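To start, the structure under review is shown below, and the notes come after it.
Just one protein chain is left out here, and the rest sit where they should.
As written, the chain order gives the labels A, B and C, with residue 1 at the start of each chain.
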Amino acid sequence: MFTYQTTIKLHDTDAAGLLFFSNQFTIMHDSYEALLGKLRFPFASLIRKKDYFLPIVHAESDYRSSLFVGDRLSVGVTVEHLGITSFTLAYTIKKDKRRIVGVGKTIHVAIDKKSHTKIPLPDNLRRALRRFS
Amino acid sequence: MFTYQTTIKLHDTDAAGLLFFSNQFTIMHDSYEALLGKLRFPFASLIRKKDYFLPIVHAESDYRSSLFVGDRLSVGVTVEHLGITSFTLAYTIKKDKRRIVGVGKTIHVAIDKKSHTKIPLPDNLRRALRRFS
Amino acid sequence: MFTYQTTIKLHDTDAAGLLFFSNQFTIMHDSYEALLGKLRFPFASLIRKKDYFLPIVHAESDYRSSLFVGDRLSVGVTVEHLGITSFTLAYTIKKDKRRIVGVGKTIHVAIDKKSHTKIPLPDNLRRALRRFS
Partner (left out) sequence: MFTYQTTIKLHDTDAAGLLFFSNQFTIMHDSYEALLGKLRFPFASLIRKKDYFLPIVHAESDYRSSLFVGDRLSVGVTVEHLGITSFTLAYTIKKDKRRIVGVGKTIHVAIDKKSHTKIPLPDNLRRALRRFS
């Protein structure tokens, strides 16, 4: 499992005093970017150099506990499903490396940049993702 | 059905050129705030004056189409489920009032501000939400 | 003077209960995007079709009053300075169309997309901006 560490910043919170719910998704994406970097598919080259995109077609989150500015989170990411043209990432968010405070999921589809149609996951990406499945 | 209008701003997009996926959730929440305002439960008084919170315990989104800066969206919101202590909102996002570009859902639970435990939805809130169910 | 209307959303605030300071800049940019739209230079075509960028090289804000979720703002925008290769926008943010709650400024430079060097402001943009100077 890949693990990403972060801390809740003031800008992640809202006037109700806690993490704004959209920002759990943003933290999940931050950990996905770190995972891709680890797999040598840095986001910068994905956007600038590759001939495909990996847009998210579905995302979901459950919130089990209130989170406050300064809370230290570790996000575990696994590849839950590797399909022909898509993959699913599952996220488990813990506070202080112990208590699960949230879980989530994102589904990504490989899209050709030119034709804007689905394509099979490139082989090298598939092999890389398999490391965390 | 309650409808909220908005336009994709540059800050809603990312370097892939399109709406960043978390921001679909933020737009859904903006429409929820507008709906509560319409029902005379403005968020400001919810946060400052009420003795309960309505935190989100689950959120999900599907993305059916790429969205770009300047796209005009209308978000239809309905109360899909009214439970004892919770309610579910369903969102349908259209571009130019025609094509559905995304859908989503949020589940909210009533929590007592003092005891931090679940409570039945306050009667006046329940009656108000029923208008859009 | 061009005027843009908006409402503070929950996601604009932070756990201190008020508008997060960066988001005053975001609101200023939203009003700049609306002004460009009004001048028939929509941001989408600026990014996708024009051969120049207008990046911000300096930004500043003063904060005169606390702002809360639900506050209704009107942002007045004027072109304070029109230089050879740059322009300066000045923003005045009022609450309920009366009290000034914040002011700000952004300086934009015209940059050629290919050479990445400064270029004179295109004539049609200069003429358009002059309407609000």
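Everything below uses one rule, namely that contacts are C-beta pairs under 8 Å (C-beta built on N, C-alpha and C of every residue); 3 or more make two chains touch, one makes a residue touch a chain.
This one's a predicted model, so the numbers in the text were calculated from it and none came from an experiment.
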Residue of C:I47, C:L82 or C:I119 in touch with the missing chain, whole complex considered: C:I47
Hidden partner chain, touching residue among A:M1, A:A44, A:I84 or A:I100: A:A44
Residue numbers in subunit C that touch the chain omitted from display: 15-16, 18, 21-23, 25-26, 29, 47, 53, 55-64, 66, 106
Residue ranges of subunit A at the interface with the undisplayed chain: 9-11, 17, 26, 29-30, 33, 37, 42-44, 47, 68-71
Footprint left on subunit B by the chain that the document does not show: 10-11, 13-18, 20, 22, 68-69
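As a convention for this text, only the chains that are shown with their structure count from here on.
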Most central chain, Cα average position: B
Per-residue multi-chain contacts in subunit A, two or more chains: 15-16, 18, 20, 22
